[in-house]
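One chain of protein is taken out of this complex; the other chains stay put.
== chain A ==
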Amino acid sequence: MRKVPDNRAWWLVLPVLLLVALSALVPLMTVVNYSVQDIFGPGNAYFVGTEWFRDVLRDERLQESLLRQFGFSAAVLAIEIPLGIGVALMMPRSGVKASLCLILLAIPLLIPWNVVGTIWQIFARGDIGLFGWGLNELGLDYNYTGNPMDAWLTVLLMDVWHWTPLVALLCYSGLRAIPDAFYQAAEIDRASRWAVFRYIQLPRLRNVLVIAVLLRFMDSFMIYTEPFVLTGGGPGSSTTFLSQTLTTLAVGQFDLGRAAAFSLVYFLIVLLVSWLFFTAITHMDRDR
């Protein structure tokens, strides 16, 4: 027999839907309205149709920052997810040590984003920063304000430092939720450490990993404050990510129509990638 889902539970979502309608849908509709107009000021707007969209899609500067953004998000996910799982696996299971680890891990998460940028800006300086000075003393030619590669590495390192703890904490909670019986069965079967990870821990971590991947993708795709404070998008435009390009358009140049069109394209990309991740991960076990 095929199951017919009962949709009445959706009524319970109604209050949230109303809140979201006010906080997200109305602004979104306004952005759509802006994207088809050239706005000079209040009450002084001209309808331009899809001109902004055509303009934005063919703008090389925006295409470059889009590519840069995808590169950054891919690097963030490729480093933080395995690293977070690794850290969670190495953490003690209980006791004082576990609490201490949890507190230590949570510290980066508590620091405001602009402060993270400032910390790393000073930390990575060649003259007074421990990190930059140390690298230079080791004979490496490191200068994040002049060398694009160094700037990239610093931004990436900063994000890894800031957000790997989130992945680790999520994975840790997932690992703690695995009943001991699973490990006992594995021990009876003389499963290797790798087999325990591959067939017990990783499958049981899937749900928290969905959340971790989605959160880290969306956050890194919207990253603004930290690179803005650390490098200001430079040197040149080598660390200018999408949101910074967008802010320059909207607030710097007050080009509201073009910025609105650009944010809609941005929104569609985030929507598509998030949906793909979500569908891929939630359908993995169903199709098996």
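Rule of thumb we're sticking to: contacts are C-beta pairs under 8 Å (C-beta built on N, C-alpha and C of every residue); 3 or more make two chains touch, one makes a residue touch a chain; residues count from 1.
Basically, contacts and distances are computed from a predicted model.
This complex has a chain not shown, and the name its UniProt record holds, of "Predicted small integral membrane protein", "N-methylhydantoinase B", "Iron complex transport system ATP-binding protein" or "Anti-sigma K factor RskA C-terminal domain-containing protein", is "Predicted small integral membrane protein". Across the entire complex, the residue among A:Arg54, A:Lys97 or A:Arg206 in touch with the chain not shown is A:Arg54.
Chain A meets the missing chain through residues 2-5, 7, 26, 29-30, 32-34, 36-37, 39, 43, 45, 47, 49-50, 53-54, 57-58, 265, 268, 271-272, 275, 279, 283, 286-287.
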